[in-house]
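Missing here is one protein chain; the remaining ones are kept as they sit in the complex.
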Amino acid sequence: MNLLRILVALFAAFIAVSPASTLAGDGGRAAGPAIEIANPGKCVAPVEEMRRNHMEMLKHQRDRSLRQGIRGEPASLNACIECHASKKTGSVLGKGDFCESCHAYAAVKLDCFECHQPRAGFKATGVKP
Amino acid sequence: MTAPQSPDNNPRRAFIAAAGAGVAGLGFTVIAPGLHLMAVASDANAASAATEARKAGTAASPAVRWGLLIDANKCAPGCTKCVDACHTENGVSEKLPDPRQNSQWIRKIELVDKRNGRVTQLPMMCQHCANPPCVDVCPTGASMKRADGIVLVDRHTCIGCRYCMMACPYKARSFVHAPLHDQNPDVPRGQGCVESCTLCVHRVDKGQQPACVESCPEGAMMFGDLFDPGSAIARRIASVPTTQVRADLRLNPGVRYQGI
Partner (left out) sequence: MSTSKLRNEEGRFYLLAAIGGLVAAIGIAAALYMEHEGHVVTGMNNQFVWGLPHVVSIFLIIAASGVLNVASMGSVFGRALYKSRAPLSGLLGIAMMTGGLAVIMLDLGRADRGIVAATHVNLTSVFGWNMILYPVFYGLVAVYLWTLMERRMNPWSKAAGLATFVWRVVLTSGTGSIFAFLVARQAYGTALLAPMFIVMSFAWGLAVFIPVQAAMYASSGTTLPPLVHQRMKNLLATFIAAVLYLTAVLHLANAYFAKNIAFETFILFDSEFAGMFWIGQVLIGSLLPLALLFHPATGTRTLWVNVAALLVIVGAYFHLYVFIIGGQAFPLDIFPGYDVKSSFMDGAVDHYAASLPEILLSLGGLGIAFMITLIGVRALTFLPHDDVAKLEAAGAD
């Protein structure tokens, strides 16, 4: 029993000190998120900056566009979706899709798509009253 | 009743000046104080369109106040084209078992005058008040009025307390009672937040008219800038008697009615 405990502790310590592998499954020891970028190189900012700051960019843009009515800014969620929606599912939210894969990997809750449409080019229809 | 006046004598000029100041950095030329190249284009379009697209990167201007004028005499009984158009444009498609739980951005109301039995129809929606009670009561400031008078809900900070729905005299607000999946990309809306007519803000910012206005086969709805004395809507309000619903509350709604 004690031996088991020591083994578990050792394993935990090993995980704690091992270097964090980089994202995007570039051969690190831990499994990374599988990101497939359909249109590489056309992003509004370099990849490193997007990875770190996309949430801040979206947050500031959302406040400006909703509260002040400023339109056509580069950091637009719809523009992200148009570019990054997967060819297979048409969405950024399906299993392994652009937003989902990273957020599932990092265990960060996504709150955008409670309200926003995750599918590119989606056209909503209404109902008669 | 007349349109509320803006502090500037010529609100259109003020609007353009504000817009021009905002886009100066984008390469617009100032010809003379108060006169911009943009002015030429906008005046050319003024006759056909009620509004022009705001340039990318500029904020909504307080020199503009968007509003609607609805002629109840022209509104046809049984016609729901404005409601259908609104629901299509804004992706309002849920059909819950209890119809009172569905969102009602716009609804047709039939009025029967108690004194003489005269029957009138009209569409009812958010009245985009200048003094909106929903904005006053919102605990988080999610319920807000944009500089150009459009009353909106910021769903990023709405906690779904429904106090605004209690406060609204027009029953214009709805609470989203179930998860949504088929939103229009331009019209985000979701479970647990309150919502209402946005005056099709995503279309207005592109220089288009609200979907309901465009859809009305009778031409009963007119959209425009109440602050611009030269706009069709302001001219009509200046020349025919119009009504604000619940005018006794002094909320100064941006939606006016004719024929009630």
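Just so it is clear, A and B label the chains in written order, and each chain counts residues from 1 on its own.
Keep in mind that, in the parts below, a residue touches a chain if its C-beta (ideal position, glycine included) is under 8 Å from a C-beta of that chain, and two chains touch if they have at least 3 such contacts.
This structure is a prediction, so every number in the text was calculated from the model and none was measured.
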item: Partners of the unshown chain among those that are drawn; value: B
item: Identified contact with the non-displayed chain, of B:69, B:126, B:197 or B:245; value: B:245
item: Contact residue for the chain not shown (choose from B:79, B:137 or B:232); value: B:137
item: Contact set of chain B toward the excluded chain (per top definition); value: 96-104, 107-115, 124, 133, 135-142, 157-163, 165-171, 173-179, 191-194, 245-246, 249, 260
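One rule holds for everything that comes next: only the chains that are shown with their structure count from here on.
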item: Centre distance in Å when chain A and chain B are each reduced to the mean of their C-alpha atoms; value: 35
item: Partner chain A, residues of chain B touching it in the complex; value: 54-60, 80, 83-84, 86-95, 104, 107-108, 144, 146-148, 152, 154-156, 179-180, 182-193, 201, 205-206
item: Of all residues in chain A, those that touch chain B in their complex; value: 62-64, 66-73, 78, 81, 114-117, 122-129
